[in-house]
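Partial view: only certain chains, each at its native spot in the assembly.
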Amino acid sequence: MNKTLQELADYLGGQLTGDPFVGISGLGTLETATAGQITFLANLKYAHKVKTTGASAVILPPKTDPFGRPAIVVDNPYLAFAKLLALFTARPRVARGIMAGASVDESSVIGKEASVYPGTFIAEGVHIGDRVTLHPNVTLYEGVVLGDDVTLHAGVSVREGCRIGDRVTIHNGTVIGGDGFGYAPDGHSWCKIPQVGNVVIEDDVEIGANATVDRAALETTRIGRGTKIDNLVQVAHNCTIGEDCLIVAQTGIAGSVKLGRHVTLGGQVAIVDHAVIGDNAMISGQSGVFGSVAPGEVLSGTPAIPHQARLKSAAVFPHLPEMRKSLTRMGNRLTRIEELLEPPRIVSLVD
Amino acid sequence: MNKTLQELADYLGGQLTGDPFVGISGLGTLETATAGQITFLANLKYAHKVKTTGASAVILPPKTDPFGRPAIVVDNPYLAFAKLLALFTARPRVARGIMAGASVDESSVIGKEASVYPGTFIAEGVHIGDRVTLHPNVTLYEGVVLGDDVTLHAGVSVREGCRIGDRVTIHNGTVIGGDGFGYAPDGHSWCKIPQVGNVVIEDDVEIGANATVDRAALETTRIGRGTKIDNLVQVAHNCTIGEDCLIVAQTGIAGSVKLGRHVTLGGQVAIVDHAVIGDNAMISGQSGVFGSVAPGEVLSGTPAIPHQARLKSAAVFPHLPEMRKSLTRMGNRLTRIEELLEPPRIVSLVD
């Protein structure tokens, strides 16, 4: 694909500076882009690299120096780059139909232009929308519902009765609707609480590889519209995850947690069961959240406290041994002074 | 299914109060149950909700107010609820036989009333008990042994020579018997220690989705009877997990650890290799256990210390910066006092 810089500026709704007829055939980073490619400046720290990049054009934020290069000025260069990358790398989707080696129950309904690869199994009463791609070795249990334009990568399992919206992509090996972890103590043993709810994944969600989202005990575990979940994340039963959240790899969300909208959880975070996390809260990587979090809070550490306070305390942590010694020494100095000012009277008492 | 309250009281061995002929056709929570459903009170904090629930009957612990409602009184309402939920949601198991698209080596032995779904592979010398369900795309390597009433969900792998007892359920994508992580240093490179042991999973174990239990180097990695393991848990080679343990999601247990009976590990816990964890110990979520733990201990934090002590220290942690400043200020005050009491003689020394 080859576009002029003017065509790209029009596509992005950006402002062009320099030669509008520069031909662009691909994208690269500031460091690696070559002639014929366009690059972008997202972090002003690297503004000087615009001067030396090998790219033929640059996407810039407002009020930055193009160093004489052809440029497109937009408010959010990173977003513009994402859009151009999608434009340049999109490949037309080919519908393969239901391929030999797939097993599809005759009671299931599959929409138009599907691709169902070998080794994929579709049980009774499954309903699938249009333009769905089911890569090899996917398993859809009975009663699963998939919307339009869903892509499930190889090895994904969707358990009985779970529902997935439109334009959802789930990467390899992820399990939707495994049983929640619920047992009642029965003497020294554990009696299983049947997990008879389901999972609902709303539109435009993307979930990484080898993640797990458990079915609710009685009702629904819900992943809100537009939320993005990374690899190896655990979402336990009965959770409600709001819209447009970002949940980074290896994070674990315990049972019945409610996340608001646009919450960000860094990698390896743990959220205790029944916590309520407010809109726009941010929890930094490896934090442990043992209670609810107000909207907009930025927390870190285990147990999580406000991020700035935690940075300050963490900076003191390596000084604890010297602080403890200092305390002991000061105690001794104090005792000496006190004795000087008020000599001990124990001797006189036994006089 | 429809039962009278009397029938349910008899089934649970509980004591009925109120109309024995109330008809019950399902279960719900205190908040969401409707007419015809039974609910339960497990946490006395919610006792007032018994008054307002829409349920037709309530399972109560002894000495709680039924607010005039039909009720069944039992010692453990949560357990009773679990039993009724199982009763009401049980579906008769249908044996599907070995379905087209499954691959079964002719040297393998499969018991009565099996369901073996398409895409499932059974290698040489596998022995399988009665009433086993192998969902799609399960892989059993050579010499695997499964007991009666085992359910393996889609995508489970059981590696060569591993043995699984009766009534074991393993959820999707879990791997039993992958190689342990063992290498000997060989100059700057690593020489693999062959992992030639196996895994034994005893009766009544349940394991969640995408978990991993590694085969022993020489002998056996063992999961004790009745233990329940959540999603994405790692059990390394040579571990012995006792009976009736609960291991919550994303916990990692390093090599050669021994867990006693009825140990509880919260989510994202790490246990160092060769640790011995006593019976009934409890380790709270995200803790790191770097040594052995006595029976009944309740630990938290990294490194894990007694839970109550850790809560107290964690409460002081945010005050570290002010403590450090306070130490400096006190040091200055002390110096000033000391100078006041014993003026410095340095000058006189050089006189």
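Per-chain residue numbering starts at 1, and chain names A and B are given in the order in which the chains are listed.
The rule is short, and it goes like this: a contact is a pair of C-beta atoms (placed from the backbone, for glycine too) under 8 Å apart; a residue touches a chain by one contact, two chains touch by 3 or more.
Quantities reported herein were computed from a predicted structural model and do not represent experimental measurements.
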Quiz item: Looking at 2 placed copies, how big is the full complex in copies?
Solution: 3
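As a working rule, only the chains that are shown with their structure count from here on.
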Quiz item: Centre to centre, by mean C-alpha position, how many angstrom separate chain A and chain B?
Solution: 25
Quiz item: In the complex of these two chains, what residues of chain B are touching chain A?
Solution: 27-29, 32, 76, 78-79, 81-83, 85-86, 89, 99-101, 117-119, 135-137, 153-155, 171-173, 204, 206, 208-210, 226, 228, 230-232, 244, 246, 248-250, 261-262, 267-268, 285-286, 301-302, 314, 317-321, 323-324, 327, 330-331, 334, 337-338, 341
Quiz prompt | Of chain A, residues touching chain B in the complex | solution = 101, 103, 119, 121, 137, 139, 141, 155, 157, 159, 173, 175, 178-179, 181-186, 188-194, 196, 210-212, 214, 218-219, 232, 234, 236, 250, 252, 254, 268, 270, 272, 288, 301-303, 305, 309-310, 312-313, 315-317, 319-320, 323, 326-327, 330, 333-334, 337, 340-341
